[in-house]
Each structure stands twice: as C-alpha cells, then as structure tokens.
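The complex is shown incomplete by one protein chain, all other protein chains being positioned as in the whole.
A, B and C are the chain letters, set down in written order, and residue numbers restart from 1 in every chain.
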C-alpha cells in the first residue's frame, strides 16, 4: 500500500477529479461528442494540439480516436495534412493563453475549422475563439486570485500537486471517459480498437 | 455535471486508481524514490521510455523531473546523450513485453544502467530484467486469464475502459504523486519548478 | 563565398553525392519507384523508419510523400495505424544493423509487408530481409575495413565529414530526386503538392 506524501498527493488528485465530474457542464460534453460523431460520419479530420504536458494528454486522446476509426492528426508531428473547412481542432490549454495553441486556433478559424477548447478559462483568448468550450477545473499556471473554482474544490489548503497537474490529470480521465462513450455510441468494440492498434512500433 | 457513460467510465477509472493505492507495494515506491534522489545528487542521468500511450505518460513524468532539476531524457527524441554506468532507465510497459521497451532495457543492462520497470507483470521479460519493479495494476492487452488483480479490483463486471487505459491512467496519477514526494524530499518549491519551465515553446 | 574548412567539407559531401549517382544501381531505384506507384494506386500505406539522423531523412521523405497524396506514416509518432499485408516499410540504416530498424523490418515481414531497405550494406541483417535494397554508398559507423566503396569514392584521404554524414546527405538528395520522378510519373504538379501542405503548423 502506497504511503506518505505520494499517497496524499494521489488522493488529492483523485478528489479533485471526483469533484470536477460535478462541475464540468454536461451540455459541453454532449456538444463535443456530437461534433466528433458527426465528423467521423462525414469523414472530417480531427487535429489535436497542446503545449507541454497538455500536448501529451492531447496525443493520448488522439491515439484512442485513431483506434476508434477517426482521421486524426497531431499538430507538430511529421504527418500533418492540410485542414479543410469543417475539420476539427481540439485544443487543450489550462490557461487558454498558451501562445502556440492560441496561434493554432486562430489559423484553424481562418481555415473555417471547428474549434473545441478544453480549458479552465472560457473567457481566455482560446476560450473566446472556440465553437465549443469544455471547462475543466484546474489550478493552472495563472495567477492565484483567478483560481476560484480550484480553491473551492481543494478547500482552503494549498494544493500539493504543482503547476498544471490537476488540470492535466482531470483532462486525461475526462477524455478517457469520452472515449468509452464514443465506443458505445458508435458501436465500436474493444476488439475493433485492438485491430486498429499499431503492430509495428 | 457530467452524466451518462462518460461519467460511469470516469468513476470506474477513479475507483481503479483508489484501489491501486492499496495494492502498489510501498517498498517499491520507496526504492524508486531513493534511486531517483541519489541519481540527482550524483548527477546521473534518467532516461525514460514507453511505447504508445505509456510513452506519453513517461514523457509527462520526464517533464516534471526536468522541472525538479534532473538530467532527464526521452528515448526516441532528438537530443539523446550517451548513457553511462549508474544512469537510470525508467521503462513503462503494462504487459512488460513491448518489444521496443524490452530491447531498451536489454541495452540499458549492457550499459550497466539501473532499470526501473513500471509494469503490471513483474514476471514479464521487462520485470525480470529490472533492478526495481513497481507493480501497477492494470488491465493490459495481455490474455485475460493472467489478469487476476484487475478482476479483483473491478469485481466481476467487464471494464468499460478499453485496452491499457486503467494501467496508463493509474501510472500517471502514481507518478504525479511521486513528483510531489520528490519536491518535498528535495526541498524544491513550486516557484523553483516554474523557474525551470520552458519559456520558448 | 564560403571559405575554409566549411567549404572543403561541403565540396567533399557534394563530390561524394556526385560519385554516388554513378554507383547506385538504376534497377533498384526503378523497383522502388514502381513499388511506390503501385502502393499509391492500390491505396496501400507506406511506413518509414530510421534511427537518429537517418530517421530525420526518412521523415523528410515522408512529408513529400504526403504532399504527393500517399498514405504515409512515421514509426514512432503518435498517429500510427495498423499495417496490413502489402503495405510498405521503408527502412533507412547505413549499417543495416540498427536494432530499432531491424526489429521493425522483422515485424513488417511478419505482417506480410514489403520492405524497402536503404543501406550501404545489402548483406546486413536489414539488407538480407528486404524485398528491395537500394544501396547508397556511405561511410557509416561500421568498421573501416568494410568501407571499400566509400574509400574508392573519397580516394586515399581521411574523410572530413564524421560518422554517417555522407550516407545521410546522399540519401536525402537521392530521395528528393525520387520525389521529382514520382511527381512526373504520377502527373502531380507543384501546385497540387502545395495544396496538400499543412496549413496549421
């Protein structure tokens, strides 16, 4: 059994995610899932982007979308086709201000793509540009005074988990939940996922 | 409030992580932390590796080690120095059989590195080669009959989360817990982490 | 005008490439191009792999194949679909012994893919496994005594360019030549290339 500070921090993260389930707006999840299902039916592409650890979470989601049969791409990797109107950009940024991500969202709007923002701050540059905003609580790298929701979740004590950890981990679990709902709605079995899993890696 | 299958899947993942806290052996966590602290003191390098989503979790951990002042590298990226005896390889593989990861561990043993394996199967090729094995429960891509621990955690029902999801998400939260304990033991503040965070990205 | 050792080294590399044009077997180039054209017609996938700088050359080629309308993927990146029989693995390794690349070629053979090897050593593990070998001269990291062709090209002096440089640079120029021939044979214009170029990067 894990003990010590590692255990305390794990519980802090888990409690944060549990409370986030109550705070994430269900209609935003619904909108996101519907947009993705339509994209798959109409053979649109999904592009994902994020900087730092948010970028890794974006890629983890992209891998599962690939297994689900989506045409999905990671901005910054070698194989990056041209985006067309109606393609989707899924952009992850806790602060909603990460330059790289905001620039990609601007380019996406210019290319008439649909932008889904996953952010703690709907009123950020990224959030304001997005067609769909999914608000995920988080204690991002932004100034503490803006950090109302996270304080509310965490209570009065200082959080243990540093920087964007709470946002990033919550986002991963949320997106993995989305994958299960997509499997269900699209009628894709785990065996089919497996059959799309890379065999040369 | 998130509803539907997404919510059910998020709770499944969270419950799995909560039960994992009980099952992960504390001494393995202690050994891993002590090895890392010694490596930082003695200016040894830490290399991380994993395939697919496990590789992304490995990178998320590597980023935080960088912020903590470690000399850390990701196998497969451009900037990869030569490893020396006493350097650490942290290898993540749910099944412990991923070819790429096993090959890296073999090369690491040949280079007299210390191998830390994070895996569900201590008796796998990776597990048997490792100096320290941290056993993280998971429902990996291996045959179901070997999957005792995960069944025990999940109860009798079929899990919702596909493939390696439970292992990967548990590993991320565990490693983020480790980061908090390392911050504490090394006396590194969040401000210092921030000061090592990339400013050109 | 560039002067000094930089100039001497640039001329050495250029002279090496010029002499390589004489030494690369034309039928191997033809076989490679025909295989690629058939793959595109039959909607097969092309996967590329290489370690270190050879991996970067492989990616530079993959980008142009994407612009030419190929279904192309880079092993090691996030978006990596499952390979099917008849798909192509293009593997670049000067020595033909790079573990990562040889392992991928083995997996590819197991998946009934066609393997194209770009190597200095047709008799290497990679070369022997390949369906098509394109022999590119190079002074690879292998022992000097095996390095007959490169010595012949370079004459008696020690080369200036270190390690795999001559192989890598020759391979890039050769593959860029292949791209021009593919454009011509497939009737793809530069404008069409441009239209497939990423617009969100």
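Here are some notes:
As a convention for this text, a contact is a pair of C-beta atoms (placed from the backbone, for glycine too) under 8 Å apart; a residue touches a chain by one contact, two chains touch by 3 or more.
Only a predicted model underlies this, so the values are computations on that prediction, with no experimental measurement involved.
For the chain missing from the display, the contacting residue among B:104, B:117, B:172 or B:188 is B:104, taking the whole complex into account.
Screening C:37, C:111 or C:193 for touch with the missing chain picks out C:193.
Check C:17, C:49, C:75 or C:153 against the missing chain and you find that the one touching it is C:17. The chain not shown here is touched by just one of C:36, C:49 or C:63, and that residue is C:63. Of the residues in chain C, those that touch the hidden partner chain are 1-11, 13-14, 17-18, 21-26, 29, 33, 51-53, 56-57, 59-60, 63-64, 67, 98, 100, 141, 160-163, 165, 168-169, 172-174, 176-181, 183-184, 190, 193-194, 197-198, 201. By the touch criterion stated above, the residues of chain A touching the omitted chain are 56, 76, 78, 99-100, 103, 107. Think of the hidden chain as still there; on chain B it touches residues 47, 59, 62-63, 66, 72-83, 89, 104, 107-108, 111, 113, 195-201.
Here, only the chains that are shown with their structure count from here on.
The busiest chain interface, judged by C-beta pairs in contact, is A-B.
Because chain A and chain B carry the same sequence, their contact can be compared by residue number, and over half of the numbers here are used by both. For the pair chain B and chain C, the distance between C-alpha centroids works out to 35 Å. Centroids of chain A and chain B (each the mean of its C-alpha atoms) stand 21 Å apart. Within chain A, residues 59, 63, 197-198, 201 each touch two or more of the remaining chains.
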